[in-house]
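A short write-up of the structure that comes next.
All protein chains but one are shown in place.
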Amino acid sequence: MVTQAAPAMTMAPSEPEIDWDSLASRARLARRTRAVVLYAFLIAVSLPIILPYFWLVTIAFSARTGVAETAVLWRSMAVVVPVIVGFWLAAALARNRRQLWFGFAAVAAVAVVAFALLVGPDLHLGNFIFLWEPDFASVVRSRVGEVKGAVQFPNVWHAFGNSILIAGAQTAIVVTVASLAAYYLSRFQFPGRSSMLRSLLVLHAFPVLTLIVPMFLMLYWIGLLDTLFGVILVLVAFELPFAIFIMKGFFDAVPWDIEMSALTDGASRRQAFVSVVLPQVRNGILAVAVFTFIRGWEEYIFVFTFLIRNSNWTMSLYMYWVRDDVMGVDYGVVSAVGVFYLVPSLILYMAAQRYLMQMSVGGVKG
Amino acid sequence: QETVKLELWSRQDPSGPLRAGNVVKAAERLNKELEAEGSPKRVEVVVRESPAKGFDDDALQLLKVFGIGEGPDMFIAAHEWICAFQEDGFVLKLDDYIAKYPQHFGTIFPSLWSSAKCPDGTYAIPQDAEARMFFYNKQLLREAGYDDAFIDSMPERTLSGDLTMDEVLDIAKQVVEKTKAQYGVLHRPNKGPDYIMAFNAYGNDFVDPKTGNLLLERDKLAAAFGWFERGVKEGVIPANNTAMEFDALRKEFYTGNAAFWMYGIWDLGSVAFPTYGLPQDEEAFFKDWGWIPGPAAEKGGSPVSLTHPIVYVIAADTKEPELAVRLLGHASAADLNTDHAVTTTHLGIKPEQLEDPRYAEAWPLARATELLKITKFLPNNAQFGELNGIIYAGIQGVESGRLSAQEAADFVIEEASSALEDVIVK
Amino acid sequence: MAKIEFRHVSKRFGAVEVIPDMDLVIEDGEFAALLGPSGCGKSTSLFMLAGIYLPSGGELLFDGHLVNEVEARDRNVGIVFQSYALYPHMSVRDNILFPLRFKKTPRDEALARVKAAADLVRVTELLDRRPSELSGGQQQRVALARALVKKPQLLLLDEPLSNLDASLRLSMRTEIKSLHEQLGVTTVLVTHDQIEATTMADRIICMRAGRIEQVGTPDDLYLRPSSLFVAGFIGSPPINLVAGKAEGGTFTADGTRFPVVGASGEITVGLRPEHLRFGEAGFAGRITQIEPMGREILYVVETGMGAVRVLEQGSFVGHTIGEQVKVAFRPENSLVFETKRQKLIVGAHVRTPA
Amino acid sequence: MAKIEFRHVSKRFGAVEVIPDMDLVIEDGEFAALLGPSGCGKSTSLFMLAGIYLPSGGELLFDGHLVNEVEARDRNVGIVFQSYALYPHMSVRDNILFPLRFKKTPRDEALARVKAAADLVRVTELLDRRPSELSGGQQQRVALARALVKKPQLLLLDEPLSNLDASLRLSMRTEIKSLHEQLGVTTVLVTHDQIEATTMADRIICMRAGRIEQVGTPDDLYLRPSSLFVAGFIGSPPINLVAGKAEGGTFTADGTRFPVVGASGEITVGLRPEHLRFGEAGFAGRITQIEPMGREILYVVETGMGAVRVLEQGSFVGHTIGEQVKVAFRPENSLVFETKRQKLIVGAHVRTPA
């Protein structure tokens, strides 16, 4: 309680006279360099990703001969890159909202004109013929024209529907089951809790794709072979460890006091889970749902192996089939199918982008 | 009236939609016949589409499906796989039925039947055939200094055993050196039958005629791999042939950037004409393009062509074997088979088809049929599919410089002996 | 309303015993405060009352009934957290309605009760907002309304004011106090802020490291702290404590000698700053620091026994730094503790040295 | 040590202008407090001083030199954050050492300075611990030592006390104040707690919504608040504000009439609770609430003009709820504001109604 006299500590400035102006200009330079370096780096590393996708899209909308055409790619890049830079500049230079919108509008207008002139004439929708003409190969090349209808060619909408069904059902189950399990793991004390979490990690170390034959046998024995449901359940089991891990991280971050509050407000733990905790992990559910959906959407090995009687076309197999090169590939159509295949994932992804970034692992800080 | 549903397992294959399509059509004919006979039965064909990529994947999947007793009544397969099914008793022996229905099967080329045989009998019905060859670009050869006489005589010289595998490399080398063409010889970039021609040329038949077991002869293997090795060394076969896209290879050849292209006759109808605009007129075509069968290894040796028939097979446990046979018999009718042949540039199975004007009009078919004389099949051994995978890996190893020819032969023998059963090594 | 009893209640987390043995009665309708430093087990006790933690031993009774194992939802307890713990995805109305959802209260009646509770805490105009659109004080009020709407038999407040700023804290204090008077519900307030405890509660339970140090009215704790800990914890600015030895009626600390009655041996004397005054007589010292605190002035006086805080009423600074002063006090205002056992020696006093 | 100047400094975040135009001089060696409600831009101003935010416009000068663009690390500023912002993975020693790492101070000298700084704030025995093993007050001290070790020309304190409990807050207040006296470094304290500002700072800059409302000594702000906002913000319990109309020397509010001098038209009269007292004369009311606050008692009196707070010194409650009382005040203690412009009318007074 007794304050001791603090030891002396001199505060006389030991530094020599400071040249504030040069410090300021150095700082200015450093700031600019930093920004330039960061953006240059990020642009440089992102181009290798953007470019192929962009190529896919340009081919899908421009290829005519069935042979990949790259001139259009470079021409459209010549439009798109300056446009992006323009948008950035507009965003950076604008001092207020009006200027911002004005800048955007100007850049956009120039972009539209330039695009129409440079790329427009090459664009067409012909490669998307597969959407309305299942036997598009015969139409495109009038090769097997006379035998049309002898055997159904796979219909892309059929494949699309199957894929949506598989991915959607799988997502619904994974999200439900993982939420339940992750909540329990995160918020209940029970014997074996730690070993449960450990086994989740261990499960992740199982090479699922090499277990296809045992799975095939097992599905057969329990009568789920050759059913969509069987495939979905296998996919679910495969995705569960990851989903539980991620969901658990989100549950860990939910404040305890609102759950406590719900309990004293008369909810059981189950009711509190549904009405109070679950809404707090919406972001987690979205993130997990997106990843799971993509996983189901792209699946092909399981679908191919476990569905033996049903018409089991999925988008992945359809994509395979379209690019089967024994008879020659039509790159335009393949790209168009690719674009079509990509669209649902992209839509989903754009809708959920900002939630995906909130994924963390476990409630561990630091 | 009683409807019999017969399931047909068919790979969804753009190169031959009528393989299944003809069976569907055949049902109508069979039903009329049954009606005429006064039989109460009617047949309905249910096609089980398989999305497998390639006949090998398809066969493995189908074997599993048979393994659990869920097999179809009939299926379409590449001929070399039938003994794998026969071995486990999945497929129906057909000798008696074939004898019973000469109206359907009597005229099928006898040589094709051998592709449908396993050691103890016939287990399949040939559906089509084709011919594999070395296509070549006459313009490039001319540019490289070969005269028309030489060029035009190449097919005959090959047939007579005068033109050898090594000469092909030589010609290709001249082309690569003297013209702006980049490649000499190109071949398929995945597992398949064509390159087996080269192995055949060097005396590899892969089956021991006495036991029917797989046979590997180290020296002959090494010799065949040696051809590929030399090709790469001479700059004629690209070291990355197996890494290229199928279509890219075709493009190189059909746009005049390669001297030879080792592939099959249907490539004309499916790619060369429609995609690259090669002249469809016979004369115009042969002015600038040509083909030879697989040449002999040495002068005076025998040339080879390879055909790779696709076959119809009937499951051993089908409830209606009789109907299935009759159904496939109708599906093998000359007119239906010709539909398939002319639309996909495959060879027919019966001499009657040669008279069909449509068939005659499709001159590549007529011309390729000539090769049937010297044609060989892949061995109908249950394990050949797997062996072929190993051989393909060997080629990849040799071409990419990872193995020497000798090492490749050793590799094939070692892999095959450990992975396969009853392999005879010499 | 309920009477609450802890009978030998203990609580362990794994190997750590947070509350070893707690005995406590809170009367029906009482406003009790659990006061103690951070980590002393206040929240733990509260959560046992709410049914969120299970006691590891002992008995917890509501109105004489054992409730150890009764589920939280069956206890009819209202609770307000420091962080308010409003449900972020629900409107204020739904927040307040929430406790009634599980009671099968008819919709009309429920809404009427929500309205009444909202009126009570004056958030009626906010019913349609989301919690994130409310200020801290408003959230606080909503949390209160939510706790009250179910007419709880027991209201628990876990540091409900510590997230509010000074002036809001003041007015919420008044409001909660008057709500309690109005509703009469048994209320337990957890706080580490002695001012909060003394201004709001009828009775204060002062805790330290899981044990109850003293239970009593604010005056009890201020005037008759049973231990050094309580004496030091209650009172602001904190009490001056001077350790020394009493022998033959004289207490000696660092050379300064005080007459003492009723104690001998190692003792510690507690003198509250507000009980000290400058005068003609008393122990000597030098003013080293002057801190005007609005309507009071705090002087720090360096004496032979170390620094001593003296608090004078009024806003007039009558002394200067460096001034030599004498400090006196009235004997009845001195508190004497056994240094070793840290307990108050009742009836003992020291006097200003002559 | 440095003299700080804001010249027309503004700060925008995106489209939001947080500080429109700030003009301010802080003298070398001064202890200034930025006081204002939450969200008024105090931290923003401080962060501009530290070089963490760049001003959007205007000029910021240290000793007359433009520093707008100078990087934080070149400004030689020490800062203590509300959350302390200690580096969690470093020992206390490394935390304090951290600023010296980048100054190329020789190791020995650096360690000596760490020691000196640690001694200064009395954390010498804690040097090897991790921040998580420290109490709030200790963390606070370490943060101070870290800010001081580099001998800053400017010390910035962003609500440094608000995470501490009441008694710690008190003692840290004293310590920081005496450190400032000892070291003489220009210090800017940010707080929303008026008591903190008035007890610690030489001068208070009272802010509201990004603008400076008044700059002055604590007494200036208390006795001569330039605006209604300042009057309401300073003083605890808060000032009573009565709006009404002054005409012909009479101020009328809800029927109660006061004699007024020096003002007419719509005015608001401010009367601090501590300046009101119960007496024989004055405006009438009824006591509705009594709140003992330790050494003062707060009465809430319901009058014709609404509730009025009256603060009495002492701890003796001399009145009862429901009692009818009259409330009086001294004219010089009344503050008169223009209601519309919210500004003080200097020299105007009201008197207790007769």
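Brief remarks follow.
Every chain is named by a letter (A, B, C and D) in the order it is written, and numbering of its residues begins at 1.
The criterion applied here is as follows: contacts are C-beta pairs under 8 Å (C-beta built on N, C-alpha and C of every residue); 3 or more make two chains touch, one makes a residue touch a chain.
Going forward, contacts and distances are computed from a predicted model.
Considering only "NADH-quinone oxidoreductase subunit K", "D-ala-D-ala transporter subunit membrane component of ABC superfamily", "Inositol-phosphate transport system permease protein" or "Multisubunit sodium/proton antiporter, MrpA subunit", the record for the omitted chain gives "Inositol-phosphate transport system permease protein", by its UniProt protein name. For the chain excluded from display, the touched partners among the shown chains of the whole complex are A, B, C, D. From the set A:Val83, A:Leu131 or A:Leu203, the residue in touch with the chain omitted from the display is A:Leu203, counting the whole complex.
Of the options A:Trp20, A:Phe61, A:Tyr183 or A:Trp313, the residue whose C-beta touches the omitted chain is A:Tyr183. With the whole complex as reference, residues 56, 60, 63-64, 66-68, 84-85, 87-88, 90, 238-240, 242-245, 248, 251-252, 386, 389, 393, 396-397, 399-400, 402-403, 414, 418-419 of chain B touch the missing chain.
Although one chain is not shown, part of chain D still touches it, namely residues 47, 50-52, 71-73, 75, 77-79, 81, 83, 85, 87-90, 98-99, 101-103, 146, 150.
Against the chain not shown here, chain C presents residues 1-2, 13-14, 51-54, 62-63, 65-72, 74-76, 151, 153.
Quick note on the criterion: only the chains that are shown with their structure count from here on.
Mean C-alpha position of chain B lies 91 Å from that of chain D.
Between chain A and chain D the centroid-to-centroid distance comes to 50 Å (mean Cα coordinates, whole Å).
For chain D, the set of residues that touch two or more other chains comprises 178. Shared contact sites, meaning residues of chain B that touch two or more other chains, are absent. Across the complex, chain C is touched by residues 1-3, 255, 257-258, 260-268, 271, 275-276, 279-280, 282 of chain A. Against chain D, the residues of chain A that register as touching in their complex are 4, 6-7, 9, 11-15, 18, 20-21, 23-28, 30-31, 96-97, 366.
Listing the residues of chain B that touch chain A in their complex gives 10, 12-15, 17-18, 20-22, 24-25, 47-49, 51-53, 61, 64-65, 68, 70, 245-247, 250-251, 269-271, 274-275, 339-340, 343-344.
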